[in-house]
Each structure stands twice: as structure tokens, then as C-alpha cells.
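Omission of a single protein chain aside, the complex is shown with its protein chains in their original locations.
Note that the chains take the letters A, B and C in the order they are written out, and that residue 1 is the start of every chain.
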Amino acid sequence: MTKPEILITTKKSILKGLDQAHSTYRIIALTRNQERVIYDYINSSDEIELEYQPTVLSVKKFFFPQDEIILDYTVEGKVTPRIEAENLVLFGVRPCDLNGIKILDEAFAESHGDPNYLSRREKSIVIGIDCQKVCDKDAFCYKVDSNEAKGGFDIMLYDLEDRYVIQVASAKGQKFLERYFETTPGLPSDLEKALAKKKEGFKGLEPFKNLEKFPEIFEKNKDHPVWEEEGSRCLSCGSCIMVCPTCYCFDVADELALNLKKGQRMRRWDACMLSAFAEVAGGENFRPTAKERLHHRIDRKFNFLMAKHGQAVCVGCGRCVRACLADISPKVIAEKITGK
Amino acid sequence: MMQLDLQPKDEKLYLPDPVRIVEIKDFTDKERFFKLEILSGKSLGHQPGQFVQVSVLGIGEAPISISSPPTKDHFFDLCVRAVGNVTNKLHTLKVGDIFHIRGPFGHGFDADIQQRMQGKHLLFIAGGIGYVPLRSLINNVLPEHHRYKKISILYGCRTPKDRMYQDELAEITKMGGNVELFETVDRTDETWKGNVGVITTLVPKVELDPVNTITAICGPPIMYKFVLISLMERNIPKDNIYMSLERRMKCGVGKCGHCQMGGVYVCQSGPVFKYADVEHNEEVF
Amino acid sequence: MSKPKVAFFDFACCEGCQLCAIDLEPEQLLDLVSVVDIVEFREAMSETGDQLDIAFVEGSITRDSDIDRLKKIRERAKLVVALGACSMIAGINALKNFQTKAEYTQAVYPEDPNKYETTTAKAIGEIIQVDAFIPGCPIDTGEFLRVTKNLVLGKTPDIPTYPVCVECKRNENVCVYEKGIQCLGPVIRAGCNARCPSNGGYCFGCRGLIPEPNINSQQDIMQKYGLTYEKMLEKFKLFLQRNQEIFGDDQ
Partner (left out) sequence: MTNNVKINVHHITRVEGHGNIKVDIRNGELKECKLEIVEAPRFFEAMVRGRPYYEAALITSRICGICSMGHQLASLAASEDAFGIQISAQERLLRRLLNCGEFFESHTLHIYFLAVPDFVGAKSVLPLVATHKDVVVRALKLKRLGHWVGDVIGGRLIHSMATHVKAITKIPTDEQLHEIIAKLKEAKAMLREDVSVLKRLKFPDFERETEYISLYKPGTYAFLAGNIYSSDTGETSYKNYREMTNEYLVDHSTAKRAKHHRDSFMVGALARFNNNHEWLSDDAKQLAEDLGLRAPCYNSYLNTVAQFVELMHVADDAMDAAQKLLNRERQLEDHTFPVHAGTGIGAVEVPRGILYHEYTYNDQGYMEKANCIIPTAQNLNNVENDFRALLPTITHKSQEEITLLLEMMVRAYDPCISCSAHILDVEFVDED
């Protein structure tokens, strides 16, 4: 691939482009909904909040929804898979969530590709906006080297006041850009300017020193007192997992219609922090305590899956920290185990 | 930047295929044998040790080991213990009834392992329903027993009534030669003349040359710990021990997260594991 | 296959759960009666009645003279399902258990406090064996249908064991603790789709505690939000008087 060219566009043109795309795509963006700001479907670009505020859920819900039907069937045995994918544009996704998408992409595409997730991803255009400062006190993307997107987007926008510097990462992104956004050629210095601003915003905020060695370190610290300290406070309420952009465990359940003639198989978000998650026949539970479950969850982020994805699977978005009533934080745990 | 392929490869990943029950045998009041025919006419194409996700529409799915050896035809066997929603429902079905399966899934006794077994002493240790997954391998090697140094099968049940595949067990006893079968029960009754005691009491009865012995184990969770101790006492290398493990499963294809033990997915890296590979995984035992 | 016979019985309660159970679209009602045989109340009530497949029992036991009736229902029914908070955990009725009998009878019938028979409000499971339950005050119609269907199919009714927070987060609510309000969601059984926090309220515990609530931690959390555990305990009283985890042994 040739070196990506640098393009410039105005914010106005982007918003106008999104409104035009609305006839072909459903548009998702950060928007206000009563007392909260969330990623949601919008009807017009007026509804977009350009300034990021942490949301309870990440954009994961659009590719891997809370509940979805995967099969329809009749009692006579006619079974049809259900895969519902629409043309989507996700606008204004921030680096932590983009890294989250990248990790989910890898997980769902691996070996047996998950058709439901992948179909949705295939039909979507993800437009990222780079962050120029850390969004709040709970976010720690910079600690886990996640304040820059390593993937997960088709188009990336870098803020230059009333303009954006654009980078394109995929062919479908390129096509979308050409079709909907008016651009002018830009200079490498434009991008540098945007990046310099980011550098300024994140000044003094460094990644964990030994981040690459996390899998090793966590492997060695199976008996660290932190597991008991933090685990004993855990409510096993699963909030941390529900809000996490990189968690993807699910449960599958069959539901027959009331007349018992037809039915559906559905999957819904599940959570390894919930007490019944690893229970099997005869009541044996392979992870009976909150401490073990917390350990497993954090190991997935910094040990097992990190080794597989080549990057920390916690993207430091801070959502679980905000969500946890008991104040349990992957950052604090990592600090206690690996040092600041 | 690396572009990941997001093409959905398998639109039918979660679509189960119909199978028809052609034979049913009740081993015990909880365990039932099914011989099944794949309606599409295709053969299952499995390795010994793999499993299928059994679907009863309207009830749910459950992972069940394939208990017959690989074949070219479109028949295979399952043996199901009734413990919950899906398995109880399976026990209400009759010959001719249809249910569904997905798979085969998982990593069984693959070609490499089978290659390693050539010319070696094979030691099978099965507790209760653990005989089921091992049977796909046992019945695969028995007809070619001469290609192995020896085949020893240790089988333990709670009571004589719980013994499954009694006809086949009788056949195996008759084979003689380099094939031997040791059985034990935890609790005896008047019909039983054999060994009484837990399965580890059988291990010392087998004559073996540790480095040339390859072991395959399957049974209830607590069995592993004790069997492994007795195998260690007999100096069998950890590299020569395979075990088939069970966990809760929802998808069977490495996504849902339920079967994870530490970092490994049982449905992908397992259910057959080499002891040496999982020895340090705290969640295995 | 003959249709399973089901009947409804009620003890002390508002009977709102029965109302919710039959709050169906016409098609749903027709579907329901195509699957189960709803025994009419007159038949259900006669003490010599036939065997029932499923008896839905609503309401708490608040006087000794009801115990016999409850036991008879148990004898007649293959499955007894506790319908709603009153029968499952004694619900709102148990609020009076925090007062002495003299106090509450005097308050309502000062002219003649001993006129009516009454005693500690109890869940039906404290008196007879219960096979399944449908939590909530009131129950959720969808959940009622699901449990009924599952019982007809011989499936275990899958009532969640996890807490309300799971559903609250899935609905992307801002946690009410952020607004300085105590919510019982972290220790209360989900299944209501976090109805109260999702509609501007907070969870007051109508579905009962989850199997392993971490009450100690719940107690500590109050500090972080500058709230008091006493206020929280006050909220626990509304529906959870019968829970020994919180209120200790029967008084």
C-alpha cells in the first residue's frame, strides 16, 4: 500500500456528508438522551455531540447486541439462521473503543468466524476521532498504550479546530470518503500539528513501564494478595463486564412461542464475574468465589488474551472503574502487581 | 496497517443439522445410548475424542462426546446421561425421532497423537460416563490391536448397575492376547464378583513400561487428581498422558467464554489435553 | 397428551400478580389456553377437587387459619409455584413484622385491636415445599409466561441468579448512586429488566436477594458515596424482612 495521503476536511463538510449518507446508512454517533450521553442512532447531524464524554456502554452493542436471535425454527424442524446486519456508520468512535473493536474483530474472526458479528462489521463504516486529552479521571488508556487506535476504524479524523485531518484505513473507508466528504489535500505538517496537540494533552501520562511483560508478570503472580484484597469487595454484579468494550462472553437460550409451535434461539451478554457462569451439572462450580472470578477476568485482559492479541486487552476506557460500586479497577490491580 | 478479513466465512455456524435416532439402548436409568443417522447422508468426519453440540429445538444445546470411532458412513453413536434440560428431553425421544447437532467440534485424539500411539502400550482409564469419549478411540484401536504393544482398559463405576456397554465389555474380555480389561466398582452388590474400590486401585495391576505407555483418561472432575497421582507413582511421563475434560459450553466454537480454563478454551484446545500442557493451569483441577 | 391443569390461589396480597399473569393480548390468551387448562376458580377452590399439575399460589400467610388451606393445595398439586413477592418472600406484608402485633393492630383497629386473627406474615415456602417461584411485586407477565411454558415443557424455569445491575447496565442507565441515591440493585435478583432504575427510580428489592449477596461490601460502598448504611437498611425493610442474611432470625 502506498503511504496514506493526507487530506483535510471541514467539520461542516463531515456533518453534511453524514446527513447525506443517512439515506443509505443508519448513522450512529455520540448523542444526548435525556440525562445521559450515549452512542445511539441519530436522524440528523444536529444531534451529534462532538465533545467526548464517557458513555456507559461502548459501541460494541451495535455489532454484538445485548440480545440477539440467532436461529428461528418450527417444531416440525425447519431451522433458519438469523443474521441481521444493516448498513451502519459509526461516527466519532474514540481510540479506546477502536482498539476494542479491533480486539473483538480478531476474537470473532478467529477460527470459526462468528457470522452474526462479522456480517455486521462487514456492513459498517467506522469513523474514528482521535483524542487530544484524557477524557476523565477514571480513564487510563495511556497506561495500556491504547490512546492511539491500532485498528478497528475505516476512517480516522484528527482534530484541527474547525477542520479535521483525515486518514483512511480501508477500501470501504476510501469509497465512503469519496462519496460523502469534500476533502482538500493536506500537508504532513497538518497531521503533525494535530498530533502535537495530542502530545501536549497527554504530557506526563506514560504507559505502564513493563506493559509488554504483563502476561509473564501476571502468570507469576497467581497468589498475589491483591486478588483477595480486591476480590473480597466484589459484589459479583457483572457491571464491569457489561460495560467493557472487549468482553464478549455470551449465553445461549431457546425460547418457544407461547403456542409451542415455533421458537427462537437467542444469545445474550453473559459475564464471567457472575456466580453461575462456570457451574456445570451436579452443581460443581469451577470458579466459585468472587476472588477467582475477578482473577480470571483480569487475567483475560492482561495475561491470556493479551498474549494472543499482542496488546493489552483492557483498553483503559475506564468504564468498569466508573461502573464498579466497590471501586475495583484493573489499573489499580495492575499497579499493585507490576508497579506503577 | 494489517487488514483483518471480516468476511463471514460460515453463515451456518450456528445452524444445526438434523439426525434421526435409529437405535436406543438403556444402559442404566440415567444413561442412554443412541445410534444416529445424519439425514444429509454425509459422514460426520470426526476424530476420536471430539464432541457435537446436540440441539433439542425449544430446549437448548448441550455438548456430547461422540462415542463411536470415525467411519465413512453417516452413522454415529452418542451416550447421554440425563442431568438437565436437554439431556432429560433426549431421554424422552424414541427411535425414528429427529433432533439436531452441530459439529464435530474440539480437538480430539488427532492424527499426531494417534501416530505417537503406534507400537506403544495404550492405557485407558475411564470413570463412569468418562468411558463414552474414550470409546471412540478404544473402538478405533481394538480392531488393530496388533499394531500396539498392548491395550489396557481400566473402567470404574459407582455400582455394577452403572456399567455401560456391557456386551462390548464382554467382547473385550474375550479378546485376550494383548488386550486386557480391568473393572472396579465403588459399591458392590450380589451380582458382582470383580474388584471393589476406587479406580486408582486398578492402576497397580497393570504391567507397564512407563516411557512406552500412552495414557488417556476421562472421568468426573475429582477422579483426575487421584489418577494422576497414581500415574506419577508409576513414572509415566506427563507428555504421555492425555485427558478429556469437561466444562460448561454454550457455543462450542471458542466464543462464548464458558469453557475457559485459565487461558485455554476447552472447546478449541480440548477437550483432549496433554497433561504436560495444562499441568500449571490452576483451573484444570 | 392432555393439557396440564393449572389453577390460581391467593392468600394475603393485592392480587396484582394474577392480574399481571392474565394481562395478555387476545391472541396470547388463546395461545395460553391452548397449552394449559386453566381450571376455573370454583373448581379450584372446592377442597375435594382433582389433582392439579400446577398450582400458582399468590399471597403471604398472615393467619394460622390459612395454613390448612395452603397444605391442602400442596397435597393436590404436582407443582406449587410461588407467584410474586408476597408468596415468595412475604413481600410488603412482612413490613408489619417489624412492629409488635399490639402496635399494628392498635394502629388500625384502635376500637377493638383483637377483633381479627393475624400473625407474623410468612412466605409460603416457610410452610410448604415450593417447586418454583416467579419473583417480583408485581410479577412480570413475560416471565410468568416463560416459567409456565418451561414447566409445561419439563424445563427448569430459568430465573436469573445475577443481580439487577446486569440489566441496568445493559440498558445503559446512569447508576443512581451517581445521583446520591441508595439502590438495592447490586444484591437483588434480576429478571425485571431493571425496571425501576430504568424508569427514573431505584431498585427497592421486590424480587428478593440473589443467592450469594455480598452484604458486607454493600455496607462499605455507602461510604464511597457519602451515604449511610442505615438508610439502605431502611430500604431493605420494604420487601426483605424474611431474609435472615439481613435481618437475622425470625422475631
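Quick note on the criterion: contacts are C-beta pairs under 8 Å (C-beta built on N, C-alpha and C of every residue); 3 or more make two chains touch, one makes a residue touch a chain.
Just so we're clear, the structure is a prediction, and the values are computed from it rather than from any experiment.
When the omitted chain is restored, the residue from C:A12, C:V35, C:I210 or C:I246 that touches it is C:A12.
Contact with the chain not shown here comes from a single listed residue; of C:V36, C:L95, C:L153 or C:V174, that residue is C:L95. Touching the missing chain, out of C:V57, C:C137, C:V166 or C:L209, is residue C:C137.
Residues 8, 10-20, 23-26, 29-30, 33, 38, 40-42, 45-46, 62-63, 66, 91-93, 95-96, 98-99, 103-105, 107-109, 111-112, 115-116, 118, 137-138, 141, 195-196, 198-201, 204, 234, 238 of chain C touch the missing chain (whole complex, contact as defined above).
Methods note: only the chains that are shown with their structure count from here on.
Because contacts link each chain to all the remaining chains, their graph is best described as complete. When you average the Cα atoms of each chain and compare centres, the chain farthest from chain C turns out to be B. Centre-to-centre spacing of chain A and chain B amounts to 38 Å, using the average Cα coordinate of each chain. Counting partner chains per residue, chain B has residues 58-59, 84 touching two or more of them. Across the assembly, chain A contributes residues 253, 256, 260 that each touch 2 or more other chains. On chain B, the positions that touch chain A within their shared complex are 1-16, 18, 57-61, 83-84, 98, 100, 221, 246-248, 250-251, 253-258, 260-264, 268, 282-283.
The touching residues of chain A, when paired with chain B in their complex, are 70-71, 73, 75, 77, 79-81, 83, 102, 105-116, 118-119, 121-122, 151, 169-170, 222, 248-254, 256, 260, 263, 265, 267, 270, 272, 277-282, 284, 286-287, 296, 299-300, 303-305, 307. Interface of chain A with chain C (complex): residues 35-36, 38, 55-57, 66, 232-239, 242-243, 253, 255-260, 269, 271, 274-276, 290, 323, 325-327.
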